[in-house]
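Sending over a structure as structure tokens; questions will come in a sec.
Of the protein chains in this complex, one is absent; all others appear in place.
So, chain A:
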């Protein structure tokens, strides 16, 4: 009976303007509401466009001076006013990718444990703890990294590696040099901890959307837990899982304070993962204070900002593209 009523309502909906006429708010109020919502939507586009344009115009002087070499050159010499983004682009990409390599398996483990394995009374506290981790300000991670992780790396991990592997003929060069504790590897480690809660929380939420009936059927067929995850849970949630990973990657690319504390801030590409480096965000944060108005250096820094924007855009676009192909298959 109810179904029939819904059906008839669907077949003969009253014209929209008739519906409106009955309301007290009136057509004017609705028009204002629609316009307000529309402008809010357009504002996002305008803001994004304005930021890109501003960064590009600010960096134009540097782009003109150095040409395409600005992106590839590894030279950064404020005294001679020669600026190249090569080292910081390399550092940004390497730390972000390394962080993902460390964080994704861990996040997957957390998410699967929370949705499938953990006893129900433990799920909420652990889940809340993961969400709280995401709320910790990045400066806290930076200080924690600088005062705890860096000394640990420099007094325990790196001397051990240097003493054991550093004496071998080939590996000597790879692990040579003083154990600073800072560097690409430490930065990636801190980044991994920072993006872990984002990825883990997203994964947990989407794992929970898998209808129990699917999993129960799989278990009923005799699947192991790993087979259930591989053949049922992951295929069902693939889009959202990749989305969560991209969210983490986006944060890793742009993270500034925590990385600045621990990356070593040297404009060099070193073969060793323990070697110091820098990222686009850390260079901009460090050099901005002493960059004079209208100087080539300021322009180069704004240009770096533009490049970071473009990299983030490419990452997002690439993930969309990959997902589209997978969805079709």
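Everything that follows uses one rule, which is that a residue touches a chain if its C-beta (ideal position, glycine included) is under 8 Å from a C-beta of that chain, and two chains touch if they have at least 3 such contacts; residues count from 1.
As a convention for this text, contacts and distances are computed from a predicted model.
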Candidate names "Urease accessory protein UreG", "Branched-chain amino acid transport system permease protein", "Phosphate-binding protein PstS" or "ATP synthase gamma chain"; UniProt protein name, chain not shown: "Phosphate-binding protein PstS"
Touching the absent chain when the full complex is considered, from A:59, A:179, A:244 or A:305: A:179
Residue among A:59, A:91, A:127 or A:276 touching the omitted chain: A:276
Residue numbers in chain A that touch the chain omitted from display: 75-80, 146-147, 150-151, 154-155, 159, 176-183, 260-261, 264-267, 276, 278, 282, 286-287, 289-293
